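Right, chain A next:
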Amino acid sequence: MLKVDGLSVLFRHRHGATTAVEDVSLDVARGEIHGLVGESGAGKSTIGAAVMGLLPAAGEITSGALTLGDTDLRALSAVEAHRLRGKRISMIFQDPQTSLNPLMTVEAQLVETLLAHEDISVDEARARAIALLDEIGIADAATRIRAWPHQFSGGMRQRVVIALALCTNPELIIADEPTTALDVAVQAQVLDLIRRLATKRGVGFILITHDIGVIAQVSDRVTVLRGGRVVEQGPTARVLGQPGQPYTKALMAAVPPLDRRLDRFRLPRVEGEREVPGSADAAREAEDWLMAGTGTGPGPALEMSDVTVRFRGERRGIFGARENFTALDTVSLSVRPGTVMGLVGESGSGKSTLAKVVAALVRPAEGEMRLDGAVLPPMGARRRSDPSRRIVQMVFQDPYSSLNSRHRVIDILGEPLWLYGLERDAGRRARLARAMLALVGLDATAAERHPHQFSGGQRQRIAVARALLSRPGLLLCDEPTSALDVSIQAQILNLLKDLQARFGLTTLFISHDLAVVRQMSEDIAVLKDGRLVETGPSETFFAGPAAQYSRDLLAQTPAVRFGMEAG
Partner candidate 1 sequence: MVGFILKRLVQSVFVMLAVAFLAFSLFRFVGDPISQMTGVETSLEDQARLREDLGLNDPYFVQFARFTGDMLRGDFGYSFRTREPIGEMLLSRLPATLELGVVALLVSLVVGIPAGVYTALRPRGILSQTILVGTLIGVSIPTFVIGILLIFLFGVQLGWLPTFGRGGTVEIGWWRSSLFTAEGWRSLVLPALTLGLFQLTLTMRLVRAQMMEVMRTDHIRFAIARGVPWRSIRYRHALSNTMIPVITIIGLQFGGVIAFSIVTESVFQWPGMGLLFLESIRFVDIPVMSVYLVVIAFFFVLINLLVDLLYVAIDPRLRVRESV
Partner candidate 2 sequence: MFNRKIPAAAMALSTTVLLALPAAAETFRWAGTTDPQTMDPHAVNATPVLSFLNNVYEGLVRRGPDMSVQPSLATSWEALPDGAGWRFNLREGVTFHDGSAFDADDVLFSYERGVSEPSDVRSWFASVTDVVRVNDYAVDFLTSAPNPLFPGSIANFMIMDEGWATENGAALPAREAETHATRNANGTGPFMLDARDPGIETRLVPHEAWWDTAEHNLTEAVFTPIGNPATGLAALLSGEIDFISPIPLQDVEQVEQRDGFKVLAGLETRVIMLGFGHDHEALKYSEETTDENPFLDPRVRLAVAKAIDVETIDRVIMRGAAEPASQLLPEGLSGYSEEHSERPEFDPEAARALLEEAGYSDGFSFGLMCPNDRYINDEAVCRAVASMLARIGIDANVNAMPVRGYWDELRAGNFDMYLLGWSPGTFDAEHPVRFLAHTPTERLGTWNFGGYSNERIDALLAPIQSEVDPVARQVMLDEVAGILQEEVAYVPLYTQPLIWAMKENVDVVQRPDNFFMLRWVTVN
């Protein structure tokens, strides 16, 4: 059906041009789901955009043939190409929150798309839209159709997006990271829906994702991409089962296995790429400084009893009164000194709120917290000079907003030393900061640069360095690697594991990814809608979770079930 032959795409910018995609060929048959996988920057989305004719202004197809059935897509005029979009090819984007026009009802958007391509009456269009919503799995479609987009949950909204892409019976749908923004449970349902549409309606899919689990679960054939070039291509079972190329092997290995625990993450190292070594002796200087501070003993124990957090709800509409929203409901939890407690739950379960309560960024309505027995004052009561300000440190989720882009790295790292009076002299502060950079695997020249000159992974390393420079006892990690590619994620997690082990830091590690939590934590706690569902040692949990919710959660996590032999 779709045939891409030798496609190359060039991006022009001020320093000349870079080739985003080079000599890529693939074809998609009717009803086939063709996976496009690779790390960020591999050119997956660019291929999708090229097929749709929606390349950004700076992009340009330099060579290659794109044919859909017997239509040469590159020969189409702008008007013909636009008429073809939606009619024969449709596209789905990543974030359902922003994919729908907030000011138009779902019905209006569906009817408009239908009438754009078929001259049928409005009533007919509405009837078809309602039928389609039913088929997609939206209950009581006839009334829900008249609702506004913001009245649907994330998963439901993605179903509406799929309906919109589907309503004109396209031959091909390009899905660009359709499930990345969704929770594990919802992700499974959406992937099933795509599977059903492919087989039942014969719609061809290009499924673009960086998550190998998703590819393994749904796609028929797969193309592995790296730096804009095809690394390997073929039926998914074969490519993922017996990867021919070393890069594919390495990519597969980097995915944290769910079925057993490794002592360290396997780094997807391919020959010819050298590990950037921090200078060893500088790292040791930082290590000794840290040792001197925290001493050899393990970090403090953290106990939380009956912690409850209520948020004043947003004022709903003109006449709605404010209803309070309970984010955490009497949560009691304790983290043994020097150990890692994994905190797992879907988005909206309150796991981030819990971390923020400990970090005094959110005020708990009730409940008490203790650090090594001593009362840990909550937000409002914890004065700026309270010792816990130094002992409790946090690494945030979004690497791009956790560092102040206007400050140089040397200033960012020097701040805790100055704030807690750990190092009076500016010169020694600078030395120590450079030493800590080495400890987290970055070279000393990074000190003079600004955050926007670093990749996501490097920024998280700087964030960790900043946390360590307060000689912390308790480290809170709020999904530190969920925004990173698999390979970078592995490096950061290894770093955290080493530092935690060496300095005995008590750590609360938060993630929505069970596989990552299994590798990181000795104990585990599962949160659902602000309530603690289950807690206990990880190994016993992964052997057989007690709570039914935990079992479902475990089942729905896409795992690479191709019998990978140990790395």
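Candidates were picked such that all candidates are chains of the complex that A comes from, given by their letters.
Basically, a contact is a pair of C-beta atoms (placed from the backbone, for glycine too) under 8 Å apart; a residue touches a chain by one contact, two chains touch by 3 or more; residues count from 1.
None of these values were measured; they are calculated from a predicted model.
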- line: The sole candidate from 1 or 2 in contact with chain A in this complex is number 1
Task: Show which residues of chain A lie in contact with candidate 1 when the two form their complex.
output: 52, 54, 82-87, 90-91, 93, 95, 98-104, 112-113, 116-117, 147-148, 150-153, 156, 161, 164-165, 168, 315-320
